[in-house]
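Complex shown without one protein chain; remaining protein chains in place.
A and B label the chains in the order they appear, each numbered from 1.
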Amino acid sequence: MQTPIDTAGPCGAETARGTPGAVSFWREVATLAWKDLRVEIRSREIVYTMIFFAAMVVLVFSFAFIRQGKAVGEVVPGILWVAVLFAGTLGLSRAFGRERESDTMRGLLLSPSSRTAIFMGKAIAIFLFVITVAVIVVPMIGFLFGVLEPAYNANGGLERVGLFDHPEQLALSLILGSIGFAVVGSVFAAMLMRAKSRDVLLPVVLYPILVPLLIAATKSTFSLLEGDTAEVWFLLEFMAVYDAVFIVIGLWVFESLVIE
Amino acid sequence: MRVESLAVSKLAKRYGASRALAGVDLTMTAGRMCALLGPNGAGKSTLLGILSTLVRPTAGRVTFRAGDKELEPGPALRQKIGVLAHESFVYGELTGWENLLFYARLYHLEDGEARARQLLDRVGLEDRAAERQARTYSRGMTQRLALARALLHDPEVLLLDEPFTGLDRTGAAALASTLADSKAQGKVMVVVTHDFDAIAGVADHVVVLRRGKIAFETDRRDPFSRDELEEMYHRHAE
Partner (left out) sequence: MKEKLIWVCAALAVVLFAITPTMIFTYAPMEKTLFFNQKIFYYHVPSGFVQFASVFLCGIASIIYLKNRQGKWDDLAAASGSIGLVFSAMMLVTGSIWARVAWGYWWVWDGRLTTALLLTTVMAGYVLVRKFGGPSAERLAAGLGIFAMADVPLVYFSVRIWSGSGRQHPKTSAVPSLTGEMRLTFWLSVLTFMLFFAVLLVTRVQQARTERILHETREAALDGGLIE
């Protein structure tokens, strides 16, 4: 058995060692992500609280924006993504908090798993949690704000498109948004795991970095409701770029950030 | 290539303003059991953390030697290290069996299931218990599962931090026999403990740490008895 050579990346990250390495890397990622999912399916603690919290955010915003007995429809994109953002932050906090409580993260770091695999596994799990919440919250918003069907103005012209009329655009925006959140969030949550005031610091450092994604996501939902397909695709491309940039940086930098 | 020795030189570790280790030179060889003794806060856990390659020292270095080659820190080295600490590294929502299978996969074990079965047997966790979620376990059972986890990948270097705390009688017996076996198998072993009974007759290299420095060190061919260990501790740690 040959002694593998450790090649160090820019920040001490371990790079993949050839094709057999790549396969086992993804297997590691799958093992780790599957573990997180299985733990969550058994306890259901995180996803239930996320959904409930997101629903509460939506309700609170609805009341905040009611005028003449009817909730204002223009705020739909904002409410959707703020609910996802807040609930997502809660889930992130809890997921990493759980690892910290039983110190199982140290067990993972002691194993021969590459750090990037640990990062990816966690990010995938967070992504799935967030997407689950989004899938529940979106119809709820559509229902409460009356945007499920298209709206026509006085002359019969199309004023607003229904929320689910372009499902592929909606789905893609939710997926890309969740990916971005999961990736950036996982890096920051992992970074802050041992810091004091970590629950307060997480949103403080995470949100400003997420703003470009938030802007693109809300505008994409807004344009989707307006029926402006070209704009929607442009924004989805921007979100994809955002995701790509931070996936690369996250992978590059994660290892150095979690070692003492 | 089996790990033959583990050496630290001029090791120091600072956490912000407090200093955990202040200049430690030590060599541990395969086939011996090094008992790391000392009062609380002496730096024992920190030293173990550094030996596990998880904690980076602020000064000095750690050398793992196999033959005349030096092993680099990294996945290959971590594959050879087994740690048993205060925390169990066990996932409460998974069953004992699932926990072991998960770690077997992480450690790239080909015969994961067989190993898991073997170890559950060794620590005395029967099938019915192994099929229950780990959070239903008693403290003793959890520690036994943790022991099984630590030994699963047959590590060449065993780092044990207060392993007897929380172990019930079955577990303690299993651990004691494991320690004896591991020593015979030529593993490198470092054990931090206050339980002199448990390591008497096995430990043949004693290091007493105090305030981040070695206060006393001795080793000999035959293992030390309980009284000898206790005497060394009282003389140099207090």
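The rule is short, and it goes like this: a contact is a pair of C-beta atoms (placed from the backbone, for glycine too) under 8 Å apart; a residue touches a chain by one contact, two chains touch by 3 or more.
Just so it is clear, the model here is predicted, and its values are computed rather than measured.
Colleague: Tell me which residue among A:Leu32, A:Ile46, A:Val184 or A:Leu251 touches the hidden chain in the full complex.
Modeller: A:Val184
Colleague: Where does chain A touch the missing chain, residue by residue?
Modeller: Within chain A, the residues that touch the unshown chain are 10-12, 184, 187-188, 191-192, 194-197, 201, 204-205, 207-209, 211-213, 215-216, 219, 235, 238, 241-242, 245-246, 249, 253, 256-257, 260.
Colleague: Over the whole complex, note the residues of chain B touching the chain we left out.
Modeller: 10, 12, 14-16, 19, 21-23, 58-59, 213
By our rule, only the chains that are shown with their structure count from here on.
Colleague: Taking the mean of the CA coordinates per chain, how far is chain A from chain B in Å?
Modeller: Result: the chain centres lie 38 Å from each other.
Colleague: Contact residues on chain A for chain B in the complex?
Modeller: Those residues of chain A that touch chain B are 3-4, 6, 14, 24, 27-28, 31-32, 35, 38-39, 42-43, 102-104, 106-114, 259-260.
Colleague: Sort out for me which residues of chain B touch chain A in the complex.
Modeller: 1, 49, 52, 54-56, 69, 71-76, 78-79, 81, 83, 85, 87-94, 98, 102-103, 105-108, 133, 149
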